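Have a look at this one before I ask anything.
Yeah, one chain of the complex is gone here, protein chain that is, but the others are all in their spots.
To keep things simple, chains are lettered A, B and C as they appear, and every chain counts its residues starting from 1.
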Amino acid sequence: MNDIDLKNKLNFSTWITDVIRYNDLDPNGHVNNVAVCTFFEDGRVLFRDRHFRGQVKNVLTGFVLARYVIEYHRPLEFPGSIDVGTTITRIGRSSYTFGQGVFRGAECIATAEAVQVRIDPESGRSLPLSDEFKAMLEAAASPAARK
Amino acid sequence: MNDIDLKNKLNFSTWITDVIRYNDLDPNGHVNNVAVCTFFEDGRVLFRDRHFRGQVKNVLTGFVLARYVIEYHRPLEFPGSIDVGTTITRIGRSSYTFGQGVFRGAECIATAEAVQVRIDPESGRSLPLSDEFKAMLEAAASPAARK
Amino acid sequence: MNDIDLKNKLNFSTWITDVIRYNDLDPNGHVNNVAVCTFFEDGRVLFRDRHFRGQVKNVLTGFVLARYVIEYHRPLEFPGSIDVGTTITRIGRSSYTFGQGVFRGAECIATAEAVQVRIDPESGRSLPLSDEFKAMLEAAASPAARK
Partner (left out) sequence: MNDIDLKNKLNFSTWITDVIRYNDLDPNGHVNNVAVCTFFEDGRVLFRDRHFRGQVKNVLTGFVLARYVIEYHRPLEFPGSIDVGTTITRIGRSSYTFGQGVFRGAECIATAEAVQVRIDPESGRSLPLSDEFKAMLEAAASPAARK
C-alpha cells in the first residue's frame, strides 16, 4: 500500500473539514506549520472514531505516534476552511501508518505520514497487531469505507 | 446599547462558524477556556473585515484590545462546530465594545465583551473616534447589517 | 480582599515563569491575547498544585471557571520570558476569585481576575465552599504562603 499519491484526493477514504483561525497565523501572515499539524491530528482522531469504534477496548489502547513526516507544498491564508483526507498507507507487524493530505479546494497544501506503534504500557516494548485489527485497518483504508 | 442580552442569538448582527479541534481539549476532556478565546477572536476579526473595509486605513490602525470579559456558561465537547455571534454593545469617545456569544445550536456556551481602544502608537495615549467611524460602528451593529 | 492592586508585584503570593514562543505571535508581531491567557492558566494551575494538595479530593473536584476578566496594559514581544503572579482576591459562599498579573521584569503586561465556582456535577448547581477549604484559600493568599 506504500505508493499511494497523497496529493491525489481520490486516494483518501475519510474526510473532515477544519476552519482556519486568526490564531493560526504567524508574523509573516501565513498559517503556521504547527497549525497544519492540528488539522492532520483532527483527521487521525476522527478516522479512528469512525472506523475503530466496534473494536474491543484493549486492542486500541497503547498506540503512540512514533514518527511523523510532513511535507508543506503551498502557503495557506486566513480566512477559509480546509479539508483533511486520511487513509492507511501501511500495516506492519506492530504498527500502521496514516497517510494524509490537507486540501483547500483542489489545491494540496500539505501531506503527511504518521506511524502509530502499539506499545505495552508497562514494558514500553512494541506489541503485535491482532489479525482482527489488521482486517479493520484494511477495510477502513478502502474506497468502500468512504463516508 | 449596553443592556444587550448576549445569550440571545437574535441580538447579533454578524456570524462565523468554527470547528472544534482535538487540540482544543484539555486533560479533563472539555474544550479549554483558551480555545474559546480563539473562537471569539475569529468573530471580532471577521466582523472588522466585513464592516470596516471601506474605512480609510488611518482610522483603523492603532486599536488595541484593552479589556476582555468572558463568561463561561456550559462545557463544550469535541467533535463539533460552534457559531460565534458578534455585535457592538458600546460606542465611546475613544473606544468601542464588542459583544459576543459562542453557541452550539441553540445553547449558549460563553459570552464576552471586548473593549477596543484607539491608541496613538507614538505617545501611547488614547485618541477620539471620528464621527465617520462611529456611524460605521452604529450601522454594523444593527440587525440590518446581518449577513 | 477586593481592592488588591494587581499591577503591584508585592501583592502576589505565588509565582511561575513562562517562556514566550514564536507560536504566540500574531500577524502584527506581538504576543497574541490568547497566548497571554495560557500564561494566566499556568499561574492558576500551579497555584492549586502548590496550595491545594493536602485537600481531600472531593473538595477540589467540580470547580469551573465561570467569569474571566483580563486587562491588557502593554504589548509583549518575542523572545523572552514572563512571570505570572497569582493570589486570591475574594472568597465567597460557593466561589472564589484568583487575582493575577503577567510581568516582564518590573513592567505589568496584563492583569486578570478569574472566578471559580464550585458546581455539583449532577445538578449543575453551585455548592457552598467548606470552612476547611476557605481557610486554605485564606492561607494561600497571604504573603506568608510565598514560595
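In this section, a residue touches a chain if its C-beta (ideal position, glycine included) is under 8 Å from a C-beta of that chain, and two chains touch if they have at least 3 such contacts.
Bear in mind that the values here come from a model prediction, so they are computed numbers and not experimental data.
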Partner chains on view for the chain not depicted: A, B, C
From C:N11, C:T38, C:S94 or C:S126, residue that would touch the chain that is not displayed: C:T38
For chain C, the residues touching the chain missing from this view: 17-19, 21-23, 38, 41-42, 45-46, 49, 79, 81
Residues of chain A (touch criterion as defined above) contacting the omitted chain: 32-34, 37-38, 41, 64-72, 75
Chain B residues that touch the omitted chain in the full complex: 22-23, 25-29, 32, 34
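Everything that follows uses one rule, which is that only the chains that are shown with their structure count from here on.
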Furthest chain, CA centroid comparison against chain B: A
Between chain A and chain C, centroid-to-centroid distance (C-alpha), Å: 36
Whole-Å gap separating chain A and chain B, where each centre is the average of the chain's CA atoms: 33
Computed distance of Cα centres, chain C from chain B, in Å: 24
Of all residues in chain B, the ones touching two or more other chains: 38, 41
